[in-house]
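Right, subunit A next:
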Amino acid sequence: MKDWWAKLPAILGAGQYVEEKGNMLVFPASTGQVSSIVKLAHENNAKVVVKKSGAGANVREPVLILDLSKMNEIIEVDKENLTASVMSGIVLSTFQAKMKKQGFYFPPISIWDYTSPMIEAIAANHTGLNTGRYGKWREYILGVEAVLPTGEVLSVGGKNIKCVSGLDLMGLFIGSHSQLGIITRVLVRLLPKPKARKLLIASASSLLDAVNATNSLGPRGLLPARNEVITSRLALEMQLPGIEKGQIAVLTEVEGFAESLQRQLAEIDVVYQKYGIKRRQIISEENEIEKSTKEPSPCVWSGYFSRAHAYPPTYSFTVLPAKTQLLIGILDKAAGQAGISHEMIIHCGVVAMDVFIDAQDLSGLMQFEEMVLKELRLIGGRMAGEKIGILSHIGELKQLEAGLRRLFDPHGIMVG
Partner candidate 1 sequence: MLSSAVTAELKKIVGTMYCKCDENLVYGYDATLTQYPPDAVVFPGSTEEVAQVIKLANRELIPVVSRGAGTNLSGGSVPWRGGIVLNLTRMNRILEIDTNNLLAVVEPGLVNADFQEVLAPLGYYYPPDPASMKVCTIGGNVGECAGGPRCLKYGVTRDYIRGLEVVLPTGEVVMTGSKNKPVTDGYDLTRLMIGSEGILGVFTKIIVGISPLPAAKKTMLCSFARIEDATNAVADMVGEGIVPTTLEMMDNLLINCAEDHTRAGLPRDAAAILLIEVDGYQEDLPRQVETIRELCRKNKMREFKLATSAAEVDQLWVARRTVIGAVARRRPSYSLQDVTVPRNKMPAIVNKIVEISQKYQLPIGVLAHAGDGNLHPLVLFDERDPAEVAKVHEAEGEICRAALELGGTLSGEHGIGSLKLPYLEWEFSATALNLMKGIKRLFDPNNILNPGKVVGV
Partner candidate 2 sequence: MNILKTKEIYEKLNSCNKCGFCQATCRVYKATLNEFNCARGRIRLIKAVADGVLARSRFYEDAVNSCTLCLECTKTCPSAVPTAKLILAARQDLAATKGLPLAKSIALRRVFPSNTMQKMAFRSLKMIKDKKWFREFRGIDLAGLPVADESFINSSQKLPGLKNPRLKAAFFVGCLMSHTIVPTARNLVKVLHANNVAVVVPKEQRCCGTPQFVYGEGKTFGELARHNIELFNKLDVDVVVTGCASCGSMLKNYGDLLENEAAQKLSAKTVDITKFLVDTLQVDLTSLPGIYGKVTYHDPCHLIRSQGIAVQPRRILTSLPGIEYVEMEGADSCCGAGGMFQGFYPEIAAKISQRKLAGVIKAGVDTVVTACPACMLRIQGRLNIGGHKQQVVHLVDVLAKAYEAEKPLAVASEKL
């Protein structure tokens, strides 16, 4: 129990804090509160972490855990400028649903983030479902209000689509696991809702065929909004309509203007047939493509999320489309030698692979990881969370990152 924790009630008000396993869990309701709390922590050299949904804090010393779930309001939606200002604790799926109702569209999302608060999604910056066509967080964040690890409030950006004033501080907060500061408010860019969408569900018997087929779309000028290849066990659990046991699922969705969708889908169909991918279903109804998770089947994207989210990916690899085949081979070989089984969701267009490994097989995991990393380096691939490249470069980069961390967080209070 820390002395300075006694000052918290005055900042937070009654009931907004609870001691848990020796840590202090707090529920601030505003940027001001976060700022005051962090300032205290800074002055007392105390550790602070932002709560990750699902996980408990895994630190030895007592730590202050910030849970921003109360800071979940949409502050403003600006229809003329296509922006929305939200508090960072808002859950992504909630935000997306609300935007859709108003006729807008907000793409950044990955499997991991579906039910996460925005702050977590930004902090982790995973590659996901929409990355191939719509990119990641950096392309959608126009402004950020963050509480620095010193307690100061930093506010940068605005409703301007183009901005090159000064240095790009916003970019540093994305994907830095809240190490440089706690984002409390985000100004995001919205897109107009696409006029129409169509989802093609197809099956493949060979993973290589599926991947070659999806990779061949880009050079033909076809750019689906979403294109996922899902290995058979996962696909079965997702209960995708039309996909039977043992089949690899290919989910290809096009969206845009209605006139060209038919043709795009027809062209994609032709390409898939060449590679032996069989069309199972085409869904055009909006409500069938994306239903709320509360309702039962036939879901598609909701099913996708809830099943995939159930056991989060162990690894996330990124390779160039032309090297996808190589990576699949590497993963197969390594898994075989390490004696573990793995399932994959491949986000085409990037190409990014989320690899799921069963909990029981953790013993072979070290061996698997070592083998994969070695080969990954040779084919120029990357892994989320792990620096791969020329050793001297990596050393220099790590030094710079450490320097940045010290600059933002002089007392080293942010854990994560």
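Here is the rule we go by: a residue touches a chain if its C-beta (ideal position, glycine included) is under 8 Å from a C-beta of that chain, and two chains touch if they have at least 3 such contacts; residues count from 1.
How were these candidates chosen? In short, all candidates are chains of the complex that A comes from, given by their letters.
Here the structure is a predicted model, which means the values were calculated and not measured.
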Touching chain, any copy counted, for subunit A within the complex - options 1 or 2: 1
Could you pull out which subunit A residues touch candidate 1 in their complex? 78-83, 124-127, 131, 135-136, 138-139, 148, 152-156, 158-169, 171-172, 174-176, 180, 191-193, 195, 218-219, 221, 256-257, 259-260, 263-264, 318-322, 350, 352, 380-390, 393, 396-398, 400-401, 403-404, 407-408
